[in-house]
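Only a single protein chain was left out; the remaining protein chains are all shown in position.
Letters A and B mark the chains as written, and numbering starts fresh at 1 in each.
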Amino acid sequence: MNKKMKLEAMWLVAVLLVLGMGAGLELYSTSLPNFSVAEKDTSHTNLPTNSNVIQVTGEQWAWLFTNSTGQTTTDTFTVTVNTTYTLVVQSDKGSHQFAVIHDLYFPQFDIQIYAVPGQNNSISFTPIHTGTFVFECVEYCGYDHYLMRGYVKVVA
Amino acid sequence: MGTTVLLVEIVVIMSVVFAILFFMYYKYLTGKTEADYEATHDDYYDYGSYLRDNQRKGGFFSTNNFILNDSRSIGMRYLMTAIVFFFIAGSFGLLMRVSLIEPNPTLFANNTVLYDVLTTEHSILMIYVWAVGGALGMAYYLLPSFLKLKSDKYGSISSTAYWIYVLGAIFILLSRTSTRWYFYPPLALQLNPYGAGAYNWLAVIGMEMVFIGVTIASIITVRTIVMDRSEKVPLTKMPLFAWSILFTLLMFLASAPFFMSALAMLFYDFFNPIFFTGVGSSPLTFAELFWIWGHPIVYIAIIPEFGLIYEILPKFTGKKVFSYNSGVVGLALLLPLSELVWGHHLINSGFGLHWAIFFAMTSFLVVIPSAITIFNYIGTMWSSNKIRLTTPMLFVINGIFDFIIGGITGVMAAMTPVNEQVHGTYFVTGHFHFVFMGITTGILFAGIYMLWPTITRGRRYNQRLATWHWALTAIGSFVMSMGWTVGGFLGMPRYVAGYFARYQVYQDVAIAGGVIIAIGQLAFLANMFLSLSQNPSVSTNNAFEDAYDNELPFDDQEEPEGEPIKTPAPAGGR
Partner (left out) sequence: MNNGKSGVVYGVVIVVLVAASLAFVLSAPTSSGGGLTDPSGIKIKGTIDQTIYADASGWNYSHGPINPTLYFPVDYKIVFTVIEEDNLPHTFTINKDKAYTPGTPATSFENSNTGLTLITTSELTQVPGHSVTKSYVFFASGNYTYWCEIHPTTMDARIQINGTAESTTVASGIVSQPIICCGSNGGGHHNGNSVLSSFAQISSIAAGVMKIDHPANLAKFY
């Protein structure tokens, strides 16, 4: 093994070490109790049975939020701090020919979830600060895609 | 309009078209007959080889490039097209960037769909014509001398492939579609300005034509590399650029059919929606088919440029490539690994945790070949006594720098928790603009500067303007991509014509960067005008091909350690 081979082996090992660290970080962070990623849940089998399920419908070009009491709000909704909520997101055609794919994104909550026609996706989040936070649609969905955004209020 | 007028118009247009076609065929035929005669007399294998060797001094801008069918002419054709579309798509990019100066739409206040059209056209044309076309052009132009090809007999098929490809690109431009470059179906089927553009079907046809053209060109080029090589260039000593092209095109051939079939099904859906929007079918199926292709394409856009860097480095460092073997292995590993990672584009679509972790893990693996390649470049530069900082070398250094940032942000974005934060934001845009501006664009320009004496028939480029071109491109792309990366990490969404006011500072920084890039490209245009208005002053040889020309002295290469080799090996060869 000459000097060059040794150097090559060294940098390969260094890269593998960094990769191992990355993989460990990935496994650790996804196993945290408050981690949640979008899951397909069309049959509603895994939803929690409490009243903190919010039905979300994305249509061109608005987000509709229906809470457990059946009250629907458009492009805004209110949640209580330190409570775990589950969003069940679907896409509706509204007054258009097709339902299209949207993507609901809460930058300050670190969650995002696709709204796919014919499929219910669910994701959980727990707000820990009160205040007003933003959400956006980040999957291009047509003319007024950029207006598919709003505020979520977290109250005590 | 009356029917008569229409008929007269059609007849006139058809006559003009046929006259042009006939003229081109006449030029082609006379050229071919002449070349055939000469080729027989000069003991050439076929007329294509004769043309290739004797047209070598032929310029970039000669209309012969569009008539003769040898490899060099076809390569020049691809490069010319790529540069034209680079400027077209670049102007789209600049305009849409400037329109974002305020949180509320300004330039397109009442027709924000124009923003979407510009973005879509910018992305599709940049990827498929500038990146892929530029790589194909370099491959067609350089491979004959790199591999000392024995024959050059598939020129007419290559030429057909080129025309299909360029027509497809024009169709995409004419369609004025706004589906983004991934054509997600329920939206792509909305044929109206409120949806994704009235003529999406034309974009789908154009896309399919681009794919057909590139597929034919790929098959011919792979065949050329594998079968038409001279015996003097064994596979184990093949220049690294040829390896990179081989891997790129194999990757293309392995992954393009998924998207081609998906496009065909999408086209049928325009008339009878059964595949992606019917009962029981999920539009996500299209997204999956697309990303099985869509992830490899981003490697297809950079691997040929990795190969070009391997050819440029020895020239200006005076050293051979640090390790030929790990160079080949690094490029080769990207081929299987890139096919495994497509799922990280869809982590939030409801795949679930297990798929997300699988694709995050495979995305980490892609770091290995990229790191091998980058360390190889750094090793080559490290071992050099003196690096000549000419314009191509500056582009290479900037490309390596940008690729390190772009690569790290890319791996970050593939991690599941980070992906939930940055997917669909400008973080992703910043990540791939670091790579595409640094590697794809920068290295293609470096290659063009290396070829400059040949393509301009013996003229120098203005060193000062070229340095300005490099500096403005490098600074502008760094400022632009950095503004996006930081803003995107804080949640600035991509592909929006208006945004929350909280992100304005990042958008405005990116706009400043975009304008700087645009000024830099004007320097390139000015350089071209200026240099072509001079009289020829230098040899029309170029540094790329001279490195593999046995008849020329091998002055820039040092003797490798170990026993001396009899014939000068290709740069990078050991």
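As a working rule, contacts are C-beta pairs under 8 Å (C-beta built on N, C-alpha and C of every residue); 3 or more make two chains touch, one makes a residue touch a chain.
What you are looking at is a predicted structure, and each value in this text was computed from that prediction instead of being measured.
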Residue of B:G31, B:G75, B:P105 or B:P493 touching the missing chain in the full complex: B:P105
Residue of B:L100, B:L149, B:L173 or B:M492 in touch with the missing chain, whole complex considered: B:L173
Chain not shown, touching residues in subunit B: 59-64, 80, 83-84, 87-88, 91-92, 95, 103-105, 109-111, 113-114, 117-118, 121, 173-174, 176, 189-194, 197-199, 270-271, 273, 456-459, 498, 500-501, 525, 528-529, 532-533, 536
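Keep in mind that, in the parts below, only the chains that are shown with their structure count from here on.
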Gap in Å, rounded to a whole number, between the CA centres of subunit B and subunit A: 33
Subunit B residues within the subunit A interface of the complex: 105, 112-113, 116, 179-180, 184, 186-187, 189-190, 193-196, 277, 282-284, 287, 322-323, 326, 347-353, 356-357, 360-361, 364-365, 367-368, 371-372, 375, 379, 411, 415-417, 420-421, 423-425, 490-491, 493-500, 502
Touching residues (chain side subunit A, partner subunit B) in the complex: 4, 7-8, 11-12, 15-16, 18-19, 22-23, 25-27, 29-30, 35, 37-41, 60, 96-101, 103, 105, 107-108, 110-114, 116-119, 121, 134, 136-147, 149
